[in-house]
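For this depiction, one protein chain was excluded, whereas all remaining protein chains were kept in their positions.
Then we have subunit A:
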Amino acid sequence: MYSRCLASLLLLGCTLLAGCERETRAFHEEAPAINDVSPTDFRAGGTPRPVAKNPQAAEYERNAFHISEGKRYYEWYNCYSCHAAGGGDIGPPLMDDEWRYGGEIEQIFSSIVEGRPNGMPSFAGRIPEQQVWEIAAYVRSMSGNAAKDAVPSRGDEIKTTKPLTQVPPTPERSEPPRSNR
């Protein structure tokens, strides 16, 4: 992996570490395990319960190979048949900023593996874990939540959605009153 990184450094002249991650092709990497991922961070007592972050998961959404593989598997496993190219159909849109069960990559992973009650089938045992991470990273990219230099710019199919490089993440502010905390 080190030499591959060096090679791509030389070939593409990429200078940032992110650039390396973008080009890394991991085939038999140990996929991060999932545990304790709740669709909600709302917790009695007031302090939100953060989604258990998986350090390796983040790498999937910074990596071009993983995201483009994810796009391929999204078609392959018929996700498009229920979610179209992200605009939704039987299932909800995946390209917007609204999540019923959470939009963190770990939560998306969990939606795919566990299924969801109103008609999202569980793909447990059907899709190898690493591919699920790749699909989850691709799903994140639909709403502009993956590294811009890692997402595929355009496909060769019928024009469906905007190139993913042009999807802006939703601007957000957080200014709750102090007295509430």
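Here, a contact is a pair of C-beta atoms (placed from the backbone, for glycine too) under 8 Å apart; a residue touches a chain by one contact, two chains touch by 3 or more; residues count from 1.
Everything that follows uses one rule, which is that contacts and distances are computed from a predicted model.
Missing chain, UniProt protein name: "PQQ-dependent dehydrogenase, methanol/ethanol family", from among "assimilatory sulfite reductase (ferredoxin)", "PQQ-dependent dehydrogenase, methanol/ethanol family", "Fe-S cluster assembly ATP-binding protein" or "Two-component system chemotaxis response regulator CheY". Only one residue in the set A:Glu59, A:Asp96, A:Glu114 or A:Asp149 touches the chain that does not appear here, and it is A:Asp96.
Mapped onto subunit A, the interface with the missing chain covers residues 75-82, 84-93, 95-96, 115, 117-121, 126, 157-162.
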